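In this view, the complex is presented without one of its protein chains, the others remaining in place.
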Amino acid sequence: MPDIDLDVPDQRETQSPRPSRPDRSPVADTPLLRPNLPRYAAPAMLVVAFAIVLALGLTVWSTNPVALLLETAVLFGAAIFTASALVEGRRNAVDRLVTVVVTTFFLLALLPLVSVLVEVVSDGYKRFDLQFFTYSMRGVVGEGGGAYAAIMGTLIITAVTTVVSVPIGILTAVYLVEYSRESRLGKVLTFFVDVMTGIPSIVAGLFAVALFVLFLGPGARAGVIGAVALSVLMIPVVVRSTEEMLRLVPNELREASYALGVSRWRTIVKVVLRTSVAGIVTGVTLAVARIIGETAPLLVTVGTTTSSNLNPFSGRMATLPVFSYYEYAQPGIPREPYLDRAWAAALTLIIIVMALNLIARLVSRLFAPKTGR
Amino acid sequence: MAKRIDVKDLDIYYGDFLAVKGVNMVIEPRAVTALIGPSGCGKSTFLRTLNRMHEVIPGARVSGEVRVDDQDLYAPGVDPVGVRRRVGMVFQRPNPFPTMSIYDNVVAGVKLNSTRMKKSEMDDLVEGSLKGANLWKEVKDRLDKPGSGLSGGQQQRLCIARTIAVKPDVVLMDEPCSALDPISTLAIEDLINELKSDYTIVIVTHNMQQAARVSDMTGFFNLKATGEPGHLVEYDDTQKIFSNPGQKATEDYISGRFG
Partner (left out) sequence: MSTTSADRPTTRETPRYGDRVFAGLATGAGVLILVVLAGVAGFLLWQALPALTAAPEDVRGGEGLFSYIYPLAFGTILTALIALVIATPLSVGIALFITHYAPRRIALALGYVVDLLAAVPSIIYGLWGVYVVAPASVPVATWLSQWLGFLPFFGPDPSASGRTTLVVGVVLAIMILPVMTAVNREVFLQTPTLHEEASLALGATRWEMIRMAVIPFGRSGVISGAMLGLGRALGETMAVAIILSVAAGVHLDIIGTANSGTIAADIALQFPESSGLDVNTLVASGLVLFFITLLVNMAARWIIARRAEFSGAN
């Protein structure tokens, strides 16, 4: 067995102390064993705090969910902080308090989402009927009518926008990833694509208006003008998401293809784009979801109309978001039928958008390569 | 303040996967204990269980006992924060905080633990710790410069200074020289030799010459096959391990037949 000096403490005493070790440690000792709050303490306090807040809310204060959440958080935070500070020490108390704060923030962010959905569904279901989807608003005053024209308009304009934006977006992403090779154009383009994602939608609308003044003169309205405005908003989103996907394709795949004597553009089309197709579809779907609910650019470029117009190259078209806006903003008397239609349109819109988001997530989950954290 | 570590029947799991099985060893104070073995044998994982740093990895858990001075680190009521304060760790790659100056890096751990310290006390501590890490002469004129501006070897010694500034009982080192050049490695090895008079030091290394040079005791970890749990094959005096190992597997590994 090894020859170990077990008489260590003596050795230490005879040893001259190193100058680097001051005798008195300035470090306050963190105890190895520290008293812990029992596991049930935090949940119990939370329940009690919520009960108190709820009781107060029902009697004197308010039962607004935001108020309930904030009051519970403040009461529970104060209680757990005090208890932890007394038992576990200040550092652990601060740690627990921060945990309460960030959790509260997260829950606070969920409330609007839930509230929006509840509000849209509870007000939107009243006119969410067959008539709403099969009738337009031509000649309708008061009750009745529907969003058929608006739904068709939204689908047509979105389709035109997608047809314009997707090729430009994907090709630009291909240029950035496969061709630009740190060139100046590549850097400038990356920067301005990012900047373009921040263009306000109303400005995109004004741009399309100004552009078409050149061709059609002032005051023109047409679906295609709206599609141009929406393309300005959609292209950068497609570029960014496609670019990200193309960068995930490992270089080995490209080299393997070149080594087989395949030309560059065929490698890009058959290997790179083929490999990342799921991610690109996800990105495009999300981009469509983003622009399908845009209201402001359509308001200034397409306007609205009561009858159905399926020709995007001529005249005003109804679209779902603008329909919802005008039903709300310029109702007749009585207001209810108009507001019901506005909410039903909002419900339709939110269902479309949520469905697109769901599809996008499913596509990326089912087909995307696995990545780590 | 150096303390003995007593490991009893320690199993380490990642989720349901048993990664290291049945480790029993007594790590002596004021000595350097080296852990060697092929990649994936669980020696780094084992090292992390000595200050509960494995808990950072999701799903990692242990059963068994790790006693430091007769206190089980895994007993209920033990604060992992307190454990790490007493059992310091130096990592494979030097990791000074990039946004902090050299000075602030050294006192980073101390500031967490102490309420208020006088400036002069703090200065003394920085000087003492940097001297303890053989770095004082090189950096004393630029304590306010960022720690990331130092060379790799200097950064690693800064990390050691940061670790010893909180006066731990044990210093764990996870392949501290594997990212360094030979000269920096030599400096760290010299430093380890000096530090062992004050601390219990456990070092994981891939480099068998290094284990032979710096350690008093050596533990050899191995695994029978991929997918099998790693285990401690042999633990003995370094000289004996390298000259006359008790196990065939140890001999094979040391003579370079595998690993």
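The letters A and B name the chains in turn, as written, and every chain counts its residues from 1.
Here is the rule we use: contacts are C-beta pairs under 8 Å (C-beta built on N, C-alpha and C of every residue); 3 or more make two chains touch, one makes a residue touch a chain.
Here the structure is a predicted model, which is why all the values come from computation and not from measurement.
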Touch list for the missing chain, restricted to displayed chains, reads A, B
Out of B:93, B:131 or B:240, which touches the unshown chain? B:93
Which is it among A:68, A:174 or A:317 that touches the chain not included here? A:174
If the hidden chain were put back, which residues of subunit A would touch it? 30, 62, 64, 66, 91-92, 94-95, 98-99, 101-106, 108-110, 112-113, 115-116, 119-120, 123, 167-169, 171-172, 174-176, 178-180, 185-186, 188-189, 191-204, 206-207, 209-211, 213-214, 218-219, 232, 235-236, 239, 263-266, 268-269, 289-290, 292-296, 299-300, 303, 321, 324-325, 328-329, 342-343, 346, 349-350, 353-354, 357, 361, 373
Where subunit B meets the chain that is not shown, the residues are 51, 53, 56, 58, 81-82, 84-86, 88-89, 91, 93, 95-100, 108-109, 112-113, 148, 159, 162-163, 166
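To be clear about the criterion, only the chains that are shown with their structure count from here on.
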Per the C-alpha means, the centres of subunit A and subunit B lie apart by a whole-Å value of 44
Name, in rising order, each residue of subunit B that touches subunit A in their complex. 2, 28-31, 68, 71, 73, 75, 77-79, 81-83, 85-86, 110, 112-115, 117, 121-122, 124-125, 128-129, 131-132, 166-167, 197-198, 216-217, 236-237, 239-240
Tell me, which parts of subunit A touch subunit B in their complex? 1-4, 8, 11-12, 15, 18-22, 25-36, 91-92
